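All remarks here apply to the structure that follows.
Excluded from the complex is one protein chain; the other protein chains are retained at their positions.
Per-chain numbering from 1; labels A and B assigned in written order.
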Amino acid sequence: MGGFTQENVGEFLGILPEILMVLWASAILAIDLIAGKAIKRRVLGLLAAGGTLGILLITLLAQPAESQVVLGGLIRNDLYTTVFRVIFILGAALTCLVGIDFKPLRAGGEFFTLVIFSAAAMSLMAASNDIIMLYLATETASFTLYLLAGFQRGDRLSAEAGIKYFVFGAVTSTTMLFGLSLLFGLSGGNTNYAAIAQTVINPVLRVPVVLASLFVLIGFAFKTSAVPFHFWAPDVYQGAPTPVAGFISTASKAAGFAILLRFLMYTLPPGTSEPSLVWATLMQPLAILTMTLGSLFALIQTNAKRMLAYSSVAQAGYVFVGVSALALGVANRAEALAAVIFYLATYMLTNIAAFAVLGIIESRVGGTEISHFNGLARRSPYLALGMTAALLSLLGAPPMVGFVAKLIVFREAIGANLIGLVVIGIINVLISVVYYLNVIRAMYVERTEDEARPLYVPTPTGMTVMVTAAAVLALTVISTPFWELALQAARTFLGGL
Amino acid sequence: MNLLNSNLLSLITFLPLVGMVLVLLTPSSAVRTIRWGSVAFSLIPLALSIVLFASYDQSRGGYQFLESAVWFPQINATYKVGVDGISLPLVVLTAFLTPLAMIISTNIEKSPKAYYALFFLLETTVLGTFVSLDLILFFVFYEIGLVPMFFLINQWGGANRRYASFKFILYTMFASLGMLLAIQVIGLASKSYDIVYLTSSLGRPFTGNNQVNFFGWDPTVWKAVAFLAFSLAFALKIPIWPLHTWLPDAHTEAPTGGSMILAGILLKLGGYGFFRLVMPMFPDVFGQQALLGLTFAELLALLALLSIILGAFAAWGQNDFKKLVAYSSVNHMGFVAMGIAATGLALSPNSTVREIDAVIAGNGAVLQMVTHGLSSAAMFALVGVIYDRAHTRDLERYGGLWAMMPAYGAILIFCAMGSLGLPGLAGFVSEFMVVRGAWPVFTLFTILAMAGLLVTGIYILKAIQKVLHGPLGEEWHHHKLPDISFTEILGIAPLMGAMLVLGVYPPLALNLINVGVQGLLR
Partner (left out) sequence: MANFPILTLIMVAPLIGAALILLLPKDKTDVIKVTAAAASFTSMLLSLVVFLSYDRLQGGFQFQEKTPWIPELGISYHLGVDGFAAPQLLLTGIVMFAAVLVSWRQEDRPREFFAFLLLLVAGVFGSFMALDLFLMLIFYELVLFPVYVLIAGWGSKRREYAAMKLTIYLFVGSLVAIIGILALYFQAGNTFNFFDLQSGVAKLPNTVELQRTWFLPVFVGFGVLASLWPLHNWSPDGYAAAPTAVSMLHGGVLKATGAYCALRFGVQLMPQGAQYWMPVVVFFAMGGLIYAALIAFRQTDLKYIIGFSSVSHLGLVLLGIAALNELGLNGAGLELFAGGVMTGLMFALVGMIYERSHLRDVTELSGLIRVMPLAGIAFIIGALTLMGMPGLPGFPAELQIFMGLWNASATPSLMFPGATNGWYAIVAVAGILSVVINAAWTLRVAQRVYFSEPQHPELLKLPGLDPLERVAIGLMCGVLIVVGVLPNTVMSVVQAGVQTIVRGLTTTG
């Protein structure tokens, strides 16, 4: 790639946020190594979070007016990418903040480094325009997450979680790689999405293309924890350090969807060929299974972490409802995609808040059973309030933003004539009332012996919870600009088809 | 003065409420002020009602002093008041009895403030019922009246007051529930609650265009049902046998003042209801077949007869002085019912009753309401007087008290004679007119009722004999009973005067009543 020419600078501007993230992550690591014990973890964490938020600002400022393809077609830098970058960076910053005071996570700078690294890789996933970039970014993101999941040194469960995550991840990514290579071969050696799209349209190739796309889909299903590739999720969430579990369940899931849409929509645009019809049709059963099984399993959990894990599976199911609308709808494609983006963004905020509270409970009360939430309303009313807001938003109760998000997704699904899907979705929402309320009940109704003692809430985590909870409420009121943004991102995305 | 004239009825009706507020604003410690202030205040409505009486134009007849205002347009109910020859005497009676009952009640010690406040409230509701010319307004006053009466019995009554008060209010309320349902249907049928309209040929419910279509019943059934619903409520109030069972309890347990109002006025609401509502709204029902081959009118007459006879026998059987007087009300009010039956039958189409008979019977019934109001109030006051002194109502324990209480004895005999129907006193005229009017209509019943009059004489004489004559009751040898006091005489003497005046010169009331009854029959 020659030297730094004028052009090259422009090329690199396209991945400026990722570059900055990598640099900042390295800087954190360096500071930690150099300063050693001289610098407190808290300061380091605040630095990491503050820096990432700074990068977020730069990302927004550096957003190009039009979508551009850079780095020799590897990267597509458009509003869609930017929106997902914002989601990942925000997720990383919040995770850093929550991680600062999470006691079992006795780590120093490397935790923050890994989180930021991971976010950078996820950004690249969203930006990928080429199967090579797709695979590289996905693997990088996955590896950082494997490490993070097993980060709780000395904890058997955490180590097990890391291994389990790794094993399942490796198997599915191998499958995905197989599918990708099939496509590479079928398209005559093309790696670029657009180029592949033009070749696989050939009806002669329909059977192998279907196979290949299914293999790739398995990889995405793993990332998004879609049923039946979800079974790693509860174990990994339970074992992983809670802030990491929060990160995996939100940012990583969003990244999975980001790349799923990018890849499938760009290589097999719905309605153009039979293979595209296959994946588009598959989205519906995937949504139904994911929602329903996630909800039903969440119903029987007594451990809050596992419950949230299954709930996040179910949430993925609702996103798949939106994806189905996108894949099967005709008139409202942009709206459906925007609904998916909006849902993922709001879900990220909400779930991180929930996991942050869970983290406090785990480190201060001593466990993640639902019974550990008992009497929280007495010990720390504000924390309980924040958790309630988060849970209600996950449930989709007005006036939380979760309601708006679900409403939009369902509306677009109905717009795409998927009424049965919406009915099943609503039934699942009703089921979810039980398990979300269960936690609220524990916090507000159940008593505990030490309920008179106030619970110590570390400031960064407390602030994170309050800010996200407030955002969950406030976003309902001021959702319009965000929706407009998502819609515009969706339009640029579809414009690049 | 114009304002006063055009709002005279409202003024009379609501002045007692002003009295109530004044009483409530007086400090509880100013007991004397409350008692005598109330009495004095209650003279104002009395004075105004006399003005009303005097300025009612008898030659013109009909409803006068009409007032109407928007009140509850959603169901076509208006605030409409007015008086005619039937209601005006009762208004005067109410305004007349209230101060007297208040005077008699001046010996009440238990929170007189609440007592007099309730009394004023009671007066307003009774006056309101008599002057209402809107069915809903009528019902409102009619029902609210139960509340102060309930509390008067419940709080100031005798030993068994709880039971009596609940029996009183529950009986009356359940009876008026039927009326309420009928009122609802009438409102839907005639789309008006104006009594003048409802009792006109145009507005009578279930006739002409004024129909409803519920249960698939035809108009005749509805008429009969509504007639029954109203009749039941009013018959219970009068009371007519066998609906009278609440009365002995309520009258016996009520405080003296309460009993006076209860017997003197509240019972009249029942009779008045027949005259004001049942007869003119459902004139043709009286002649319809009811039970056992009897028409409704005959059935009513039969029950009236039973009231007269059984009431008299029941009174005879009592050894409790107050209960005796209470049952005497059943007996006397039976004549009111008899008069109503005769008049009602005359109203139905194809009736063979001569109008003159009906007019006489009707006049007699209304007059009987007035005279019974006077005599029963007096009797209850006298029972109260003796009870206050002897603390017993057992006739067996009295005896020979005339010597000890000569003034009381004289007054008791006078009033008992009035109640008995001695010629020259008011009761005679009215009962004679009822019997005279009903004779051609229900000859057999009338003969039997006159036999009942005999028993009336017996129980009255029994009471006089037990209280005043014979050997002095043992306990009174050492326990001297003071004679009737000036205050008590003040409360009873006007009643005696009125009985005498009406007995000697009945046209004073009858001319007016006749205007009303004639209007009804026309």
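In the analysis below, a residue touches a chain if its C-beta (ideal position, glycine included) is under 8 Å from a C-beta of that chain, and two chains touch if they have at least 3 such contacts.
All figures in this text were calculated on a predicted structure; none of them were measured in a lab.
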Where the missing chain makes contact, among the chains that are shown: A, B
Touch criterion as defined above, residue of B:Pro27, B:Pro73, B:Gly293 or B:Pro471 at the omitted chain: B:Pro73
Chain not shown: contacting residue from B:Leu22, B:Val51, B:Leu66 or B:Leu180: B:Leu180
Sites on chain A contacted by the missing partner chain, in the whole complex: 377, 388, 397-399, 404, 407-408, 410-411, 414, 422, 426, 429-430, 433, 437, 441, 444-447, 476-477, 479-480, 483-484, 487
Residue ranges of chain B at the interface with the undisplayed chain: 70-75, 136, 139-144, 147, 154-155, 162, 166, 170, 173-174, 177, 180-181, 184-185, 187-188, 212-216
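By definition in this document, only the chains that are shown with their structure count from here on.
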Rounded Å distance between chain A and chain B, as computed from the means of their C-alpha atoms: 86
